[in-house]
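Here the complex is missing a single protein chain, while all its other protein chains stay put.
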């Protein structure tokens, strides 16, 4: 399943350069082409020359976090957008993982899952995204080509216009004004209708979930991710806990073990007994929410 | 403009038995005359009603005009390509095209640069990559809600959808009975801009989705 030919240019990396500046270049290159998280994911997969099934979650998500941070340095607006899109990616990756981690029966859509492995789901989404990207290119070409012929749409010749039946007009100035009122009233902003409740409404924060995870892990044995999210009341909580774990990993508070790709993810506590608190968690991420 | 194209009326009595064949230039010129005043594509049926001719006859005439404008000599068997070479029939500066389900006169694409200078008003700004991709998703998944387009593209598409609406490329098509979300579809203006008769003529999506059979079905089964 080659994902070659993704639209993202590979990082421009002169041989022998230190990794840090090279990476920056890569992200800047991507920024110019960036249109969505799937775009980025495709890019990362290309960069690692990996089959998607082999991509270790930790590696990819780690790169996402780095990517977000870079964006934050570039400008707040981008960073805000990207941060919320990050949730989409995290959810997609989680889909992949969850289907493997959770025994059949606990999954909502177990029939579907049985039919199609989670990796196929992610594949499907990526391929679909890629297909639409390609088709968009075709549409663009067609539109540009077609824009070269101009339709004849001239005003009706005067003598024909004169034949038109006299207009029936029943509006009083007041009725007309009412019409103008409603036409001029700002339309319900479309974004209102989508609703951001899933992002802001139920105030699930990384910090809060990190604390819960900390309590579960701090003095006990390693636990599987499955166990850690067993009491999660919604997908959002699962996603945020996943994000919290990544943050905690960056803080060197936890470590991950995954014996095989797509295998069980075991989380163990690596910080000292008492010298960790969720307060340390990267502030910039919290500020986004 | 809805106004200028008549509904096909079988009992249409244009000119009360007026015989177009008797006018100078005959039925063909009469058809041309009508094509000069329409400001949106007209179907063969509408034209036939207006001209008091059969649809078959109109279709025949349309095909003849189309060839004529392209530089073919009508009724010359198998003239291959219009050209200045042999038959003294170079293409006209305009062409007759059948798109978005109807017939209409267009300036020939060869002259785009020149014509563009005269009809700036009709020119459109380019679509951004984001707008194009969103348009593509809507075109292939219509009717579709914004949330679903967002899910496919992985980004919020609200402002892009608004712009596509303003450009007349997409429109509301009611609400989803289950979710209550507004559904969107492409417009006939979109078809016109694409130079096609219906969305069925869009390039197949499947060749661009290599490898996984049944993705569509699975996807449509409603994961997102």
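In this document, chain identifiers A and B correspond to the written order of the chains, with residue numbering beginning at 1 in each.
The definition used in the following text is that contacts are C-beta pairs under 8 Å (C-beta built on N, C-alpha and C of every residue); 3 or more make two chains touch, one makes a residue touch a chain.
Everything quoted here is computed from the prediction, not taken from an experiment.
Engineer: Can you list, in ascending order, the chain A residues touching the missing chain?
Structural biologist: Residues touching the hidden chain, for chain A, are 150-157, 159-161, 163-169, 171, 173-174, 176-177, 179-187.
Engineer: Residues of chain B in contact with the chain that isn't shown?
Structural biologist: 1-7, 9, 12, 14-15, 18, 20, 23-26, 28-37, 39-40, 49-51, 64, 68, 71-75, 82-84, 88-94, 105-108, 110-128, 130-131, 159-160, 162-163, 165-169, 171, 187, 189
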